[in-house]
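What follows is a structure written as C-alpha cells; I'll ask about it next.
What you see is the complex with one protein chain gone and the rest in place.
To keep things simple, chains are lettered A, B and C as they appear, and every chain counts its residues starting from 1.
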Amino acid sequence: MDFTLSEEQQMLQDTVARLVRGEYSFEKRLEFSETELGFSEDFWKQLGELGLTAVPFDEELGGFGGGGVEIQSVMTELGRGLCLEPFMQSVILGGGILSQAGNKDQQDKYLPGVASGELKVAVGLQEPQSYYNLNEVETKAEKSGEGYTLNGRKAVVIGGHCADLIIVSARTSGDVRDADGISLFAVDPSAEGVERRTYPTIDGAKGCDVFLNNVKVDADALLGEEGKAAEVIEYQTGRAIAALCAEAIGCMEEANELTLEYLKQRKQFGVPIGKFQVLQHRMVDMMSELEQARSMAILAASFADAEQSDERRRTLAAAKNVINRAGQFISEKGIQSHGGIGMTWEYSFAHYAKRLVMISHQLGDEDFHLERYASLLEAS
Amino acid sequence: MDFTLSEEQQMLQDTVARLVRGEYSFEKRLEFSETELGFSEDFWKQLGELGLTAVPFDEELGGFGGGGVEIQSVMTELGRGLCLEPFMQSVILGGGILSQAGNKDQQDKYLPGVASGELKVAVGLQEPQSYYNLNEVETKAEKSGEGYTLNGRKAVVIGGHCADLIIVSARTSGDVRDADGISLFAVDPSAEGVERRTYPTIDGAKGCDVFLNNVKVDADALLGEEGKAAEVIEYQTGRAIAALCAEAIGCMEEANELTLEYLKQRKQFGVPIGKFQVLQHRMVDMMSELEQARSMAILAASFADAEQSDERRRTLAAAKNVINRAGQFISEKGIQSHGGIGMTWEYSFAHYAKRLVMISHQLGDEDFHLERYASLLEAS
Amino acid sequence: MNMNYTAEELAFRDEVRAFLEEKLPADIAAKAKGFRKMTKEDHQRWQKILVEQGWYASHWPEEYGGVKWTPVQKHIWDEESSAYGGPRTVPFGVNMVAPVIIKFGTEEQKQYYLPKILNGEHWWCQGYSEPGAGSDLASLKTRAVREVDHYIVNGQKTWTTLGQHANMIFCLVRTNTEVKAQEGISFLLIDMNTPGITVRPIITLDGEHEVNEVFFEDVKVPVENLVGEEDKGWTYAKYLLTYERTGLAGIGISKAALSHLKGLASRRLKNGKPLLQDPSFSQRIAQVEIDLMAASISNLRIIAAVEGGGVPGAESSMLKVKGTEIRQAINDLARRAIGPYAIPFVEEEMSLDYEGEFLSDENAAPMAAQYFNNRKLSIFGGSNEIQKNIVSKMILGL
Partner (left out) sequence: MNMNYTAEELAFRDEVRAFLEEKLPADIAAKAKGFRKMTKEDHQRWQKILVEQGWYASHWPEEYGGVKWTPVQKHIWDEESSAYGGPRTVPFGVNMVAPVIIKFGTEEQKQYYLPKILNGEHWWCQGYSEPGAGSDLASLKTRAVREVDHYIVNGQKTWTTLGQHANMIFCLVRTNTEVKAQEGISFLLIDMNTPGITVRPIITLDGEHEVNEVFFEDVKVPVENLVGEEDKGWTYAKYLLTYERTGLAGIGISKAALSHLKGLASRRLKNGKPLLQDPSFSQRIAQVEIDLMAASISNLRIIAAVEGGGVPGAESSMLKVKGTEIRQAINDLARRAIGPYAIPFVEEEMSLDYEGEFLSDENAAPMAAQYFNNRKLSIFGGSNEIQKNIVSKMILGL
C-alpha cells in the first residue's frame, strides 16, 4: 500500500502545475472565459505540445498509456487553475469512447488528432428530459441506405460549440429508457441538419445544445456495435467521473486555502476572524470534508481504468456522491466565512464555488449517485 | 389571532405544573419508575381527583370538553416532569377511541372510569412487523357465535401491563395492509387466552406485548362499525400525536434549560464553557429548534380536535416530523454540551434525552411522517 | 389561543386581495413570480400605485401618509402581496431611513424628506458597511469633520444595494475619534449628487450588478442633514437594525419560492415522471415545506406578541437565521431540479421580454444564478453568525 505518487507521476503533476501557474492567472482566466471560444487556444496548444493531451494514449500516439492516477494528476492541477479547456470532454471522454468502441479505421482517423489536441471532441449523451439517466435516449438513429439518419436533441454538451467532432448517443432500437438499443455516432458538426444553440455556462465555460434534424451519417460513423453502447457509455463516463473528482479536489484545495488565508488576514472586532471558534471549527469541517473527498478521488482514480464490476460502479458512485457534497459544503461555507467579498466576481473564490457546484451537475448529482449506490448495495 | 392561553387554560396548566412540581421530583420519578407498576399510583389518583383525567370529556363525566389546547396544557407539564402515568394512553387515546367509536352502552360502561382515572385503558395498534403502519394488521378476529375469536399479537403496548382494559385492532376482513376490514375490540386483560410479556421501557415506563390466543369476546366488545376502524384509529392517533408533541415540548424546555444552566455554571480553561462560541451557537440552534417545535405543537393542538381533512393529516405529520427531529437534536447536542455528566443515570438530563428519542418511536418516526407528508403534498 | 384571523382581519384580507387583483400590473407580477429581473421603472410604477392607495408607507404615522395597520394587517399584506407577485418594496427610503427620521429627525427634516420618499423624488440607499467594517459595523472609518455649517466627509462605503439608482444615501460616519468606537458615530443624510461622491459597481458571482462601492472625497454635507444628535448615530442605527430584522426572515417570499419550485418540479422529469412524484425529491420538498410551515407559525407568534404590546427581541434573530436557511434550501432544490440545465447561463431568458424558445423550462434560467446570489441572505442584514451572537447574549445570557 502506497499513496505517494511515483516519480513519473509527480513529474507529470509538477509539469501541469507549472504550466497552470505560469499561464493561467485568475485575471487571464476571466479573459479567456470572455472570448468567443471560451478558453485559451494557446494554452490548449501548449497542453498538446507538452504531450499532456496524449497522456492516456499509447506510445504511438505520443502518450504513455496513463491511467487513472495520471489523469488525476493532470485534472487536479487543471482544477486548481479553473482551466476552461475541454480536456475532460475531448481527451478523456471523447478519446476514451473512441479507444474503447472505435474500430481500427476510426481510431486511426481520430485518435492522433485527439492525442495531439488538434481535434477537439465533444460528447453529447444527455437529453432535455433525461436528467442524469444516460440510458434515457429519445434521439433516434434510423438506418437509411448505407448509413443512418439522426433526429433528436442532445443537451448541455460542454465544449460542443467549438468541437471538431461531436459524439452523440442515439437509439437504434428499444424503448426510451432501455439500456439495450443505444448506439454511438461520430457526427461532423458542420454536417447538414446539425444546429447548435451555444451559451456560456455559469462557471465560465461554453457549451451548447445540439439539434439533429435529419442528419445523414455514413455507416462508419457508428462507433462500436449497434445498440450496445450503454456499456461503453457507462464505462467511459466512469473514467470521466474520476477525472471530475480530481478536478474538484484541485478546486477544493484552492478554495480552502483562500478561506483559510482570509480567516487569518481579515480583522473584525479587533482580531483576525480566524480567532472566532465558530469559524475555526467550520474551517476544520471544511478541511475534513476535503480529506474525505481526497480519499474518494484517489479511490476513484484507482478504479477508473479497472475492469468493469459492481465494485467499480459502487466506488465511482460513492466518489461522486462524496465529491458533490464536499464541493457544495466547501463552497457554501467558504462564501459564508468570507462574507460579501466571497460573492464578488472579481475575487477568485466565487469562481471556485461556481465550478464546484456545477461539477455536481455533471454526470450525476448527489442524489443520483446515492440512489445508484443504494441500488447496488450489498447485503451484510 | 391570539397565541396566549385563555384564563381557564392558563389555570389548568398552572394546576398541573404545581402538582408536578410538588409530587414529581426527579428523585421520586426514579423511584416510581422502579416499582412494579412503573408509575405513581398516588399521583394518578390525584390526577383523577383534580379532574385532570376528565379534561377532554363532557361535563357529565366531570370534564369540560377540553380540546387540543387543554390537552396541550396538561401534556406539556407532564412532559416537564417526565411523568410516567398512562395519561396519553388511557385518557386521550383510549378515551378518544371509546368516545368516537363506542356506542351509548359502551360509553356508559367505560367512560366514567376513564374520566375518573379508575379505569386504565391501554391501546394495542401495532404488531411485530407493522413498523409504524397501523393499517398493517395481521391479528384476526373471526366471528364465532355471537362474538369473535381473536388471534394475534399486538406489539409495544405502553401501559398494557397494568391496564384494566386493552383496546386492540384486529382484522375482520381484507388483506394485511388494507385500510378496510380493521375493527377495534375492547378486551379484558384477564380473559382466557390473553398473555402479556411485560418489560420496562428504556425511557423508564412499562409496557408489554399482548398475545391473543383464541380469545373469545362478546359482540359488544366490538367498538364502532365492523371493518371500519381505520378512520377512528387515524383520527385518534392524530390526537395522540398532538399530545405527544406537547409532552415533547415540556421535555425540550426542561432539557434546554438544564443545558443552558450547565453552560453557565461549568467551568473549563478558567471560564464558564458558555463563553465558547461553538457552544453558544449550538445552544442558539437548540433554542431555535425548540421554537420551531413549539410552533408545530401549537399548530398540532389547534388541529387535534378539528374535523378530519388532508390539511389536518398534513399538519399532524409535519408536527411529528419536526418534534422528532428537534427532540433528537436537543438530546444529542445537549449530551454533547454536557459531556460525560449528560450521560449519567443520576442526572435528569439523560432521562429527558431518552424520553425525547423514544417519543420519536411512538406513532411514527421522522421518516415515516416525512413520507406521509410527501404523499399528501399539494401541487404548487 | 386562537390561530384564526378575526372577522375584521378577514375583511381586510379580502380588501387586499381585491386591490392586488385589480391594481397589480400583470407584467410585474409575472416577473416577481418567475424570479426575473425587476427594473427601477418597475419598482417606481408599483410604488406609485401603492402611494395612491395609501398603502406604500403603511407603518408611518397617519399625518405623513401612513395607515394604522396592526402587525397582523401588515402580515396579511406581506403574505398576500408575495402570493400575488407584488415585488418586494425597496426598503431603504420608506422602511429604513423614514422611521429614523420620523423618530429622531427634526420637523423640518420630516416635512422635507418624507413627501419626497412617497412621491419617488428621492431614491435612497444605505451607507453602513465599509471594506473594513462588516460584521463589526462600529469600527467604521468614514470621517465627517465639522466645519461651521457643514461636514466634510471622506471615506468609503460598500455593499450599497441599488446604489446605482439612488440620489440620496443615509450614512453612518465617524464624527469623534476620541471616544469608544460606538460613541463617536453620527447619522448623516447625503445627496448623492454632491461633488466628491463616486459610485462604482460591484459585480456579484452571478454576473449581477446589485451592489456598489461609494467613495466620498471631501464631500460637503450641510449640518442640517444630521439626524438627531452628533455622536449618537449608533443608537439610531440599532433602532433601524431592529426594524430591518423583522422582515429579513422572508417567510412570504419563501412561500412564493416554494410554490415556484413545486411548479418546476411538476414539469421537470426524472425517469419519465415528474420530480414532484419522485420519492427522494418529493421528500426533500416536503421537508423544506414542513420547516417553512413551522417558521411561518413562529413568525405569526412574533407578530401576535408585538400586537400584544411586546417588542420583537432575539426571537426575530432566530427567525432570521431559520428563515434564510429555508430560503436557501428552496433555492438549492430549484437548482437541483433543473439537473444538467443548471449549467447553461442563458441570460436572455431571465428577462420577461424574452420571446424565443426556452432552452429547457420557462423558469429554469434564473435558478442557478439565484442559488448563488442568495448566499447573501445569510450574510447581509447582520450575518447569521452575528444573529446567533445576539441571541446568545440577549436571551441566553451567555
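Quick note on the criterion: a residue touches a chain if its C-beta (ideal position, glycine included) is under 8 Å from a C-beta of that chain, and two chains touch if they have at least 3 such contacts.
What you see is a predicted model, and the numbers here were worked out from it, not measured in a lab.
Asks: According to the contact rule at the top, which chains on display are touched by the left-out chain?
Replies: Visible chains that the missing one touches: A, B, C.
Asks: Looking at the whole complex, which of A:128, A:200, A:274 or A:364 touches the chain that is not displayed?
Replies: Here the residue in touch with the unshown chain is A:274.
Asks: Can you work out which residue in B:151, B:201 or B:375 touches the chain that's missing from view?
Replies: Of the listed residues, the one touching the omitted chain is B:201.
Asks: Going by the contact rule already stated, which one of A:57, A:329 or A:373 would touch the omitted chain in the full complex?
Replies: Considering all chains, including the one not shown, the answer is A:373.
Asks: Please output the residues of chain A touching the missing chain, sorted low to high.
Replies: Residues of chain A in contact with the hidden chain: 1-6, 9, 69, 260, 263-264, 274-275, 277, 279-281, 283-285, 287-288, 291-296, 298-299, 301-302, 315, 318, 321-322, 370-371, 373-374, 377-380.
Asks: Which chain C residues touch the hidden chain?
Replies: For chain C, the residues touching the absent chain are 279-280, 283.
Asks: Against the chain that's been left off, what residues of chain B make contact? List them.
Replies: Residue positions of chain B that touch the missing chain: 126, 128-129, 131-133, 136, 155-156, 158, 176-177, 197, 199-203, 207, 209, 267-270, 276, 278-279, 332, 335-336, 339-340, 342-346, 350-351, 353-354, 357-358, 361-362, 365, 367, 370-371.
One rule holds for everything that comes next: only the chains that are shown with their structure count from here on.
Asks: Roughly how far is chain A from chain B, going centre to centre by Cα mean, in whole Å?
Replies: Each chain reduced to its C-alpha mean, chain A and chain B end up 53 Å apart.
Asks: Could you pull out the residues of chain C that touch at least 2 other chains?
Replies: In chain C, 385, 388 touch at least two other chains.
Asks: For chain B, write out the residues touching at least two other chains, lowest number first.
Replies: 277, 281
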